[in-house]
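The structure appears below as structure tokens.
Only one protein chain is missing from this complex, and each of the others stays in its spot.
Per-chain residue numbering starts at 1, and chain names A, B and C are given in the order in which the chains are listed.
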Amino acid sequence: MPWTREQIAARAAKELKDGYYVNLGIGIPTLVSNYIPAGVSVQLQSENGMLGMGPFPYEGDEDPDLINAGKQTITELPTTSYFSSADSFGMIRGGHIDLSILGAMQVAQNGDLANWMIPGKVVKGMGGAMDLVAGVKKVVVVMEHVAKNKDGSESAKLLKACDLPLTGAGVVDMVITDLGVFSIDENGGGMSLIELAEGVTLEEITSKTEAAFKVAL
Amino acid sequence: MPWTREQIAARAAKELKDGYYVNLGIGIPTLVSNYIPAGVSVQLQSENGMLGMGPFPYEGDEDPDLINAGKQTITELPTTSYFSSADSFGMIRGGHIDLSILGAMQVAQNGDLANWMIPGKVVKGMGGAMDLVAGVKKVVVVMEHVAKNKDGSESAKLLKACDLPLTGAGVVDMVITDLGVFSIDENGGGMSLIELAEGVTLEEITSKTEAAFKVAL
Amino acid sequence: MSKKVFPDAKAALAGAIKDGMTLMAGGFGLCGIPDLLIEAVRESGAKDLTFISNNAGIDGAGLGILLETRQIKKMISSYVGENKLFAQQFLAGELELEFTPQGTLAERIRAGGAGIPAFFTKTGVGTLVAEGKEERVFDGERYIMERGLFADISLVHAWKGDTEGNLVYRKTARNFNPMMASASRLTIAQVEHLVPAGEIDPDHMHTPGIFVKRIVHVTNAAKRIEQRTTRKRAA
Partner (left out) sequence: MSKKVFPDAKAALAGAIKDGMTLMAGGFGLCGIPDLLIEAVRESGAKDLTFISNNAGIDGAGLGILLETRQIKKMISSYVGENKLFAQQFLAGELELEFTPQGTLAERIRAGGAGIPAFFTKTGVGTLVAEGKEERVFDGERYIMERGLFADISLVHAWKGDTEGNLVYRKTARNFNPMMASASRLTIAQVEHLVPAGEIDPDHMHTPGIFVKRIVHVTNAAKRIEQRTTRKRAA
């Protein structure tokens, strides 16, 4: 059985270590905060200028001056600090954030990441994604293993080389999909399969992966 | 009669305009704040991280956390703000300070300034002087017109070219000495004598000035 | 001191804005945007404006209202989703767009205000963003050179300001406002609370008054919420 979105998030949460400062993207990454292991304390960074991001507010407590990078209303914690966008991205670019978990359209076996534009479609912009993948110490991608096309066919998202415009070159350290977990060596050592979702076979994951990978289960 | 130090400071104070943000160096420049014209409100910047510098504290009110760039105890005003050294010099380098008044060892006719080191003597460092002369919109030098040497002789300080190591190249806009006032064209138009101290003759000031200058009294 | 205080947004902009100028507008999404100053830009009728702003507002709010009147010629932004009119005008070739990664945008503005004409960053190396830019290796890592940004006018929103122009921002409404305040020839601030100089603790000021030339007290900033997300109270 492939992992559900919740199970992908739970697996990603195992990458959190006590004392980490973490930036979570929109979508599955946001779910990761529901699975922080017991005894592990992490602070969530929101790149619009906040450390120590709390949960959504109770109805009626929404504050228009307090939003996350997805523009959602949130709350503060006893640990919270606020700062400017320049200071926020100084923190990101300077390598002070331990972990970034984000989604992807494509990941290549060398760690290249594409998640911001599809030529021919309306381009919304890269926001802070290029800064995050370039600056954060460890970049973990969570995504569906394959893309489902409109005609019902499937396309591989783990590729030999991305064909979409890159968000970052050689930036991804780990990929967690519904089928398993891959690590990518930052020194050019390539991609390794390190975990399979329960019930997923090596055959299945191999057939759905264009990228070359070592098996290191 | 040449101007006294107080008169030099009073003349320099005429360069202050209402609403100006001003950085004053140590020595004669510090005296300028005693001669701010009536109806003119200026804010003094101290490059160690303060805008709106107040007078010295009353005896017993000294605060070790509140000093100016000369490391002297000072006070705050209702207008005061504090900031880091990076923000302070961002303000200076970014051209937000209207006027800097400082001392000099030598000034050349092209606006070159030397005031931080004498080869062979112990070097203390440039502190913030190079940043100030490079960044502030208008740089006014106040100094004695000539240097008195140990053997009783005098050396010109307004020169064709500085022989001491520079603090800044082509940075000085005006020089006020005990003998008169010179402006220096920032577009390479050279130096002009625009004022004589009362009782000082053109002959006297010319004889004590090595730099070439136009007379524009 | 109170020479900086203007009676309203329209007065604060009067005589300052001209066709073809470059402006910065603070805010992230609709959070911390100088909405009443943007309305005053609309009323001014100034055309062919370049706006440096992280986003382009939404339809009918923020910079979106200047798209309706076609006053914007070019945007320098990191993200312009949430705005159909923007997409329309862009696809019709009526609007220029320069995408800059959010952190690079923030830093370019800070650099412009701090007298730094260019700096190196690893953001965007090996991507479309790097095209046409100088690339250089420092200590074995690749970086690209980015340029500082400086505007004719900056429009910012603050929670509190004093008559000297010192500003304090509130929570995540701070975002791009402090850097933008420092990076223009004429910075105009709209503040929710205006107090006499001396009332704000000088250790708490986010923007020193030197950067703010004009200040307006606004009592009716819209402060809209884009994504109202909540959790239920336990019964």
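Here is the rule we use: a contact is a pair of C-beta atoms (placed from the backbone, for glycine too) under 8 Å apart; a residue touches a chain by one contact, two chains touch by 3 or more.
Because the structure is a prediction, the values reported are computed rather than measured.
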Legend entry - Contacting the left-out chain in the complete assembly, out of A:Ala12, A:Ala69, A:Met91 or A:Met174: A:Met91
Legend entry - Among B:Pro29, B:Gly49 or B:Gly180, the residue in touch with the chain that has been omitted: B:Gly49
Inset, instruction - Please give every residue of subunit C in contact with the chain that is not shown. - result: 107, 111, 114-122, 138-139, 141, 143, 147, 168-171, 174, 202-204
Legend entry - Residue ranges of subunit B at the interface with the undisplayed chain: 46-50, 55-74, 76, 82-86, 88-90, 92-93, 112, 122-131, 134-135, 165-170
Inset, instruction - Kindly note down the residues of subunit A that lie in touch with the hidden chain. - result: 19, 21, 41, 43, 45, 51-52, 76-83, 87, 89-97, 135
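Operating definition for what follows: only the chains that are shown with their structure count from here on.
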Legend entry - Nearest-to-centre chain - CA centroid comparison: C
Inset, instruction - Please name the chain that ends up farthest from subunit C once chain centres are defined by their CA atoms averaged. - result: B
Inset, instruction - If you tally contacting C-beta pairs, which comes out ahead, B-C or A-C? Let me know. - result: A-C
Legend entry - Geometric centre distance via CA averages, subunit B-subunit A, whole Å: 55
Legend entry - Inter-centroid spacing, subunit C versus subunit A (mean Cα positions, whole Å): 28
Inset, instruction - Would you please write down the residue numbers of subunit C that are in contact with two or more other chains? - result: 110
Legend entry - Set of subunit B residues in contact with two or more other chains: none
